[in-house]
Structure formats: C-alpha cells, structure tokens
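Note that one protein chain of the assembly has been removed; the remaining protein chains are unaltered in position.
Naming follows writing order (A, B and C), and every chain is counted from residue 1.
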Amino acid sequence: MSVADRPITSPVRSEVDSYPEHHFLNHSKGFLSWALTLDHKRIGLMYLVGVMSSFALGGMFALMIRIHLWNFKDGWLSNQTYNQVFTLHGAIMVFLFIIPSIPAALGNFLLPVMLGTKDVAFPRLNLSSFYLWVTGLILFLTALSVTGLDTGWTFYTPYSIETQQGGAVLAATFGVFVLGFSSIFTGLNFIVTINTMRPPGMTWFRMPLFLWAIYATSIIQVLATPVLGITVLLLSAERLLGIGIFDPKLNGDPVTFQHFFWFYSHPAVYIMILPAMGIISELMSVHCHKGIFGYRMIAYSSIAIALFGFLVWGHHMFTSGMADVTTIVFSALTFTVSIPSAIKVFNWLGTMYQGTVSLNTPMLYALAFIFLFTIGGLTGLPLGALSTDMHFHDTYFVVAHFHYVMMGGTLVAFLGGVFHWWPKMTGRMFNDKLGIVSAIIVFVGFNLTFLPQFVLGSRGMPRRYATYLPEFQPLHQLSTIGSITLGSGLLLALIVLLMSLVNGKKAPRNPWGGATLEWMCSSPPPHDNFSSAPTVGDPYDFSNIEYDGRTGGYVKRT
Amino acid sequence: MAQTTTSEHNHDAHGGHGHHDHGFSHPMPIWMLLSVFFALLFLTVVTVFQSQFDLGNAEIWASLTIATIKAALVILFFMHLLWDKPLNAIVILGSLIFVALFLGFTLMDAEGYRENLIYNSTIEASQPVVPVDPSTDATVPAVAAP
Amino acid sequence: MSFFLADKVAPYAWFPEGASSFAPQVDFLFTVILWICVVFFVPIVIAMGYFMWVYRERPGYRGSPEALHNTAIEITWTVVPTIVVVWVFWEGAMGYLDMARIPKGTVDVNVTAKKWQWAFKYENGGEHEVIPVENSSVKELPLLVLPVDRDIKIIMRSDDVLHSFYIPAFRAKRDVVPGRYNYMWFHTTKEGLYDLFCTEYCGDNHSQMNAKVKVVSQEEYQKALEKAIQEPEDPLERGKLLYKRQGCSTCHNAGAEGASGPGPSYNGSWGKPVPLESGSEVAFDENYVRESILNPQAKARKGYGKASPMNSYAGKLKDDQIDALITFIKSLENANSATTK
Partner (left out) sequence: MTAIQENLAQVVDDHADHHHEHPSWLAHHFDDAEQQYDSGKLGMWLFLVTEVLFFSGMFCAYALYRNRNPEVFEFCSSFLNEKLGAINTGVLLFSSLTMAWAVRAAQLRQHQLLVGMLGATLGCAAIFLGVKAVEYSHKWELGLLPGKLYVAQLDGAHGPHKGYLEFICQVPAFVTALCAFYALYAFKTKSLFHQRVAGPMLVAGLCFFGGVGLGQYLEAQEEASKGHGGHVAGHEHHAMVDGHVDHGSHEHAAAPESVHAAETKTAAEIAASAATAMGGTPNVYVSPTELKTPNADVNQRSMAGLFFSIYYCMTGVHAIHIIGGMIVITWLIVKAAREEFHEQYFGPVDNVGLYWHLVDFIWIYLFPLLYLIT
C-alpha cells in the first residue's frame, strides 16, 4: 500500500496550527538551564542522548567482535584485546544502555505526562540520579582507557580477583555501584509518583499499561539493585584488601558470588524487558486505533513477571555445581515466568484483531518486536529445561537467545517508542518512509546476525571464544554480514530522527490518535505539563478520537 | 493501596488516634517514647546476660529472638509504623520476604554442595600465619595437604 | 523459520553426532521443544501477517473498536502453555537427575584445569599424552582416551579460576570450580575422536583451552593406560614430553613450539645472564631453572613480573623429571623463536 494513503504523517499536510508558542524546550535558555534543570522532560531528553551515545559505543564494540570472528583464527584482535572488547560490549550495553534506556529516558519524559502530574515526586533526586549515571559512564570510560576490563560483564570471581587489570576492575565495579544507585533512585521516584501523585480520576485501572510496566520495573529496581551494590562493594574490597569472601584461595566461595550477582542480574533482565512490553502495549493499541485486548491480564502479568523474576536467578548457574535440589527447584520456577510473557504476546495479537492497523514506523518496530521476542521467549524453553541446558549452557545458543530478548526485544521496542513519542518530545515529525525502511533493514539484519548463532550453539560453539574450530566459520561469517546490515539499519534510523530536527514538519498535538494523557497536551508539552489537573478518561477509548485534516493530527470529538 | 491516592485522604489511616488539631501529624506521647526506650535497654541487658551461659545452638536463636523483639519495638513505635499508612508497612515487610528469599536459596544451596568443598587447600594465601614456634625455633609446618 | 525445519531434512544439521547415553534423551527433548516452538510460532506469525493485511488502514475502512476481551480464549492461551511447560520441565528434570546420579563401578578420570590447559590423570596414575592438530589456532592438544561402552566418572579440580568441562558429542557439561571437587559422569556409546571445550571464561587463552577425547575399544584403552605411565628413557625426549604434558607449553615457547607468552621463551637463554624484576641479574643455569620450577616467583624475569603468575610445581615433579626438563631447556641453547604468534 502506498504510504501517502495514510494522512497521519504524510509530508504534504496543511500547516499545523496547534504548535505552541511556549513549551519546555524554549522555557528557559542556556547551558545551565539544562544542566541544573529539575524538569523531568529535560532530564528525560538528557538521558535519551546519554543512553543513545553509550549504545553507539557498545555497538561499535559489537561490530569489532563480529569482524574479529570472520576468521576462525588469527583475527585482527589479540586474545587479550578480544576479551576486553566483549567485556566492555556487555558491560556498557547492560549497565549504561539497556537498564536506563526505557525507564530513565522515555519513562522520565512520559510518566508524569501520562499520569497527569506536573513532575515526578522528587525532581532533585531525579536530577541527581542522572548525574549518578554520568558518573558511572565516566568510571566505565576510565576502566576502558586505563587498561581495559577483561573479566566479562559478570565479574565472576576468582578471575576478577586474579586478573592483572586490577585498576579497570575497580573502576568498573565502582561504576556499577554508582549506576545501581542511579537506577534505584529512578525506580523509587516513579513508585512514589504513581502511588501518591495520581490526579483525581486516575485510578489504578485507568493507568496506561506503559505506566503499569514502569511501576513493575521500579519494584524490581528498588528490591534487587541494592544486592548488586553490596556484591560489587565486596568485590572491590576483595581487590583492595583481599577480604576473601569470594576467593577460594581464602576458603571463600565463588559460587556464592554467582548467587549474589544473579539475585540482581536476573531480575535485571525484567528491568530491561518489562518497560519494552509496556511500550509495545501502547504502540499496538494506538496504531491499531483499538483498545488493548485484555487490559487487566496485561497489567497483572507485568506485576507477576516482576515478582516471579526474583525466583529464577539460579538458572544462570545450572552447570556451576549447584546442589541438585536447588537446580531442579530453580528450573521449575523458571518456567513459571514464561506464562505471563506468553499471555502478553497473545493479547497483542488480539489487539490487532478487527483494528485499524496503520503501518507506520513505530508500528513496524512493534511488529518486529513481537516476532523477535517470540523467538527469544521460545528458545528459552530448551535453556530452562535442565537436560537440554546441560548442552546449551554457555554456548552461542544462549548468546543468540538473550540477544533476541534483549536486543530484538528491548532495543527494538525502545526504537519503536522513540519514533512513537518523537513528535511529542521534539515537536517534529520524522520522514515515515525512511523510518519504515530502517525498521525493515534492522529486522532483516537482526535475524541474519543471530539465527545462525542458534545453530552454532547447538553444535557446541562455546561463548567468549576469540578463536574457534574451522567448521563453525561459515555460520560466523553469515552472522558477521548480518551484524553489518543491522548496524547500517540502526544508523539509518538515527539519521531519520536527526533529519527531522532539521527539516521535519511541525508535529500536531496528537499525530497518531492516542487516547492517553500525553496526547492531550501540546507537542512539545509546556513546562508544567498541565496548568490544571486534566480530565482523566479510559486510556484506550478510541471511539471518539477522529482525524482532523486541518491540524494533520487527531482530535477528540466533543 | 487506594488510600494512598491524593484523592482520598482520611485520617483514619493514622490509626484513629485523634490529634486532628495537628493536621496529619501525630506526635507520640512522651511516656510512650520513654517506656519503649527502657524496654529496649532492658532487653539489651537480658541478651548480654544470657550470652554468659553456654546454650550451644540454642544461644543463637535466643539472641536472635531478643534482637527481633527489639527491632519490632523500634519499627512499631520509634519508626511510628503502628500509626502509619498500611502501604508503608507492606513495603518494609515485603522487603523482609525478599531478604528471606535471597538468604534462603543461597544458604540452602551452599549447604547442598558443602561436601564437595576442599578445605585448607595448601595454597599460599591460606598458610597459617604463625611463622616460628618459639619452643622449637623451627618453622611450624603448613597445614597438612589434602 | 526454514532453518528450524532443517532439523528434519538433514538429521545432523542441528546437533553434532551423539556419542554418550545422554545424547538420545537430550536430542529427543530438544526436538520436541523445537516442534512445540514451531507449533506456537508459526500461527503467531501467520496471524500477525494476516491481521496486518486485512485490517490495514485504508480509505473507507474503519475497524470496529470492540473485541477487547474474551474470557474463554484468554483462559485457553493461559492453560495450554502451562501444561506444555510443566511437561517440558518434568522431562528435563528427569534427564538431569540421570546426569546427576553417578552409578557404581565407573572408570574414573581425574581432571585438573588450569590456565589454559587440561590435565588428565588415569586410574593407574598415568598422565595424558599430547597429539598434534592441524588447521587450528593451537599446534597440539591434550588427548583423553576413554573406553567405549563404559560409565566414565570425571573428578574435576581447578588450580586457579573457574573453567568448564564440555564435550558437545556427549551433551555433557560441568563447571570446574576452584576450592572444591565437581563430578560428572557419562556412558560412552560410540568410538571416535571428539572435541572438548572449556566453556567458562578463564582469561587470555580461554578459546585455546581445548582438548580431544578419543573413545576406543577396551583393549586399546588398556594399551593407552600402559603407555600413559611410561616416560622415555632419554632425558631429552622425556623433557620434551614433560614440557607438553605438564603444560609448560601453554605459556612458554620452546623452539618452534608452545605459546609465546605470558611466560618467557626458553629459546637461546641457557647459560646467558638473565635480568630480573628486582633489577639484579642471575645466570640461567640448572640452579635457576630448578628454582623457577619449584618457586616461580622467587626470581621473576624482568618484564614478566606482571604476567599471570605461574604456580609452583613443587611436589608435582620428581627430581629426575626436573632434570629431564633442564636437559630439554639446555638443548634449546641456540634455538631461536621460529613462532610468531
């Protein structure tokens, strides 16, 4: 179908008249007005820039890895360098990009607006958690520049105690500590905001599902991250004083370190995926112009995932010599998590049914998410089942699995969300045609990169290998080609967004026809979001939202 | 959770203790503060006293029970949880559940693989730190190798 | 999707050939899960594409905003997956218990993992031999010989960091954790030469920490055992053997063999004065070599103080073995590093 059919984003629309004179972007000028701002929207934008640039950094490392693996031996990196590269790829992507990406960047911008409040509960705390994030970034860059971290992002002991890169390990662990608190305070802020600051009429079940997801995420952030804090603190004490709690040379127990680490880092997986699911719920309903299917099931399943997520960390340790009983218990609990995730997928499909699907950039990313996340989820089954996991554990099968969930899931949803709310954040429309092209390239490139890795893994190719057996080479080369495609797709997406800032049409109040509160205020929103508490209705009631040719956007029929 | 929304504030959330003249604030009566303090002091004396006897394993549980009573006093009265919004109580008690989860699984597992552990491995770091036995002026040998 | 089906067309596209009693169970469970995935995934994708097309936004079409809820179907798609995963869990757990319960009357092998070398010790105290490999990033690998159709018990210890013992053909994996023993077992079913990997990241040469597993007939196994305990008479040959068997070759380069680092090369250093970390110098002679074997850190060579520290071989080598090594290193007096990488 031709894109021009869809009036929503077509570039030849009549001049937008609802563009606001004063909004948060021009509310005040100067560097300090941004550096010291307490406005959640500006903090959100600063996060957005931050996480996107750290994603670029991590992605660069990813490409270095893939290019190195083109040959089964004598790649262009030495073993040491390769180890440092994959470590930094993992650490930067996890701690600097995925975890803050959706909650801290989009969440910060959207939560108060969707909720109908002026700001989050603790604006200063909000700003300080941004600066904590910056501090963490700086510490990671030092770790990178001092000697290069080579422990893997999991800092497993005793390697992290024995490695020669002591300075890097210290810098990185402190970085993780600081980033942990950044994430804790964001979560804390959101929980309080949602609990105590909902305007009259905004009952729990009138909250958009994105907010439910953010709420569930925040619970995990507050409950799990402190354990990571103490873990890395003890680890740096290991390095500095040799306290020996995790050091077998002092009768310490490395397996205990893994328990400590994964008690955070598994729930962290849900910190990454839950907000992504929230975004998809929004995108599906808005771009199908149809209420979300099974609202309550989705809301409850978010909370269920958040809580079950705490019961399954052991499945990262199935082969590490846990006691058999623990292993089996953890395996059983692992499967409980799969159910709520499945429910969500089915509900999204139900949302499309009999809807009015507008195939624009955000929607295509959302559909890509469903495809990729389903693969990611399903390939979790053989990893949760014990006997098969004995074979797949620590192979490329795992690598492919979590990339399908983390990248195919979270990153794609993040991109979809950025495209979806870009007009609201910047007041500019992007070029939808090019956006669609980027979505398709990303989708193809992604599968080309990671599908071969499933086969690699099941044929026994271990993770974190700088050199490998010649028979694996063809699949590795396929994967490398895919990664380059993927990279170019992401680059195109970035270009589309930046171009919109230069020559994008001014965005209407409600370009997609959403029914949640953020579409009720101008784009970009004014400094205080709402001068008076907005009237709250059903966030998914599209019956009286109609396209209005004059503004090029949608309006509520009154 | 509903009573935490701004829409419906009711002072019943403060446990029906009048004090409406103080708005939402709820000053604790001095006698209550003092009696809680002395109760805590008394319990401290008790726990120190009971530690004089060797009760074996029971000692751990005795001390922990007393400590828990003290902690409860602090939380309920000093931290005012008794008159606080139920949500706050849920929050803090919930955290204890997750602590139990964390300790429970980790310790259960550690107990499970205990027999596999190698003790006193002859690795340098775990050598005994007494270099010389004065009586026989000869280096005390390292711990026996497994 | 096509590659999921590849499992049908080419039976060995998905897994390496199975050679242990675990393989059938694992492959069966995986294939079943694979088809479960197909059964869930294909309809989802078809539905997605179908809805995308029929309900696409177009002039003169407006979908109905109804159909927001349907208890029956929601219960269905909650209950069905639940039943499925319960079965998958059960099957997996049973398979795992089989792997965890070690039977009696096994052939025991002691495995010691250290950066970046596997060391295998047979029941009769004999040690593994080393075989050359072509077309790989390493020149030779330790060889573990096992009898076919026997229950093998692997007793694992690590000298330094975490490693993991993985034989894809046997579908068997277990981490090697320092400070404790880990055990695993499997029943060999097929003769052949198989790969053994370290799958827990262990540092610089993690990816070279491989070995070969050779499953042979009972008689050949006995022969291998006898061969394992004897070392050649000639001290030079013996030293050469020990150089590989004791894992010196993983860090020190000798002639054209062995890794170039982290340890210093043996080539052409005999008899010459050696600069030390401490700044002083010492003659590279029998005494120095012996001390460096027994107490490596005592006289660390200049520039190698920072290298990942070598463990002492005190108690691991007999005197005549050390002498043999010395003879071997002595023979490299005029050798020059042919190896580049």
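Throughout what follows, a residue touches a chain if its C-beta (ideal position, glycine included) is under 8 Å from a C-beta of that chain, and two chains touch if they have at least 3 such contacts.
These numbers come from a predicted model, not from an experiment.
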Touch partners, limited to displayed chains, of the chain removed from view: A, B
From A:77, A:141, A:192 or A:440, residue that would touch the chain that is not displayed: A:192
Which of A:63, A:234 or A:444 contacts the chain that the document leaves out: A:234
Where the unshown chain meets subunit A, residue by residue: 38, 117-119, 121-125, 128, 181, 184-185, 188-189, 191-193, 195-197, 222-227, 229-231, 233-234, 237-238, 241-245, 247, 249-253, 256, 260, 528
Absent-chain interface as seen on subunit B, which is shown: 4, 6, 9, 22-28, 30, 33-34, 36-37, 40-41, 44, 47-48, 51-52, 54, 59-60, 63-64, 66-67, 70-71, 74-75, 77-80, 84-85, 87-88, 91-92, 94-96, 98-99, 102-103, 106-107, 110-111, 114, 117, 120, 125-130, 133-136, 140-144
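Heads up, the rule we're going with is that only the chains that are shown with their structure count from here on.
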Contact graph of the chains (line, ring, star, complete, other): complete
A-B against B-C, pair bridged by the larger set of C-beta contacts: A-B
Averaged-CA centre spacing for the pair subunit C and subunit A, given as whole angstrom: 34
Distance between the centres, which are taken as Cα means, of subunit B and subunit A, whole angstrom: 36
Distance between chain centroids, defined by C-alpha means - subunit B, subunit C (Å): 44
Where subunit C touches two or more other chains, by residue: 179-180, 182
Where subunit A touches two or more other chains at once, by residue number: 248-249, 251, 253, 255, 321, 324
Of subunit C, residues touching subunit A in the complex: 3, 13-16, 22, 25-26, 29-30, 33-34, 36-37, 40-41, 44-45, 47-48, 51-52, 55-59, 61-70, 73-74, 77-78, 81-82, 85-86, 88-89, 91-100, 135-137, 160-162, 164, 166, 168-169, 171-175, 177-180, 182, 195, 197-208, 306-308, 341
In the complex with subunit C, residue positions of subunit B that touch it: 113, 116-118, 121, 145
Subunit C residues touching subunit B - in the complex, by the definition given at the top: 157, 179-183, 315
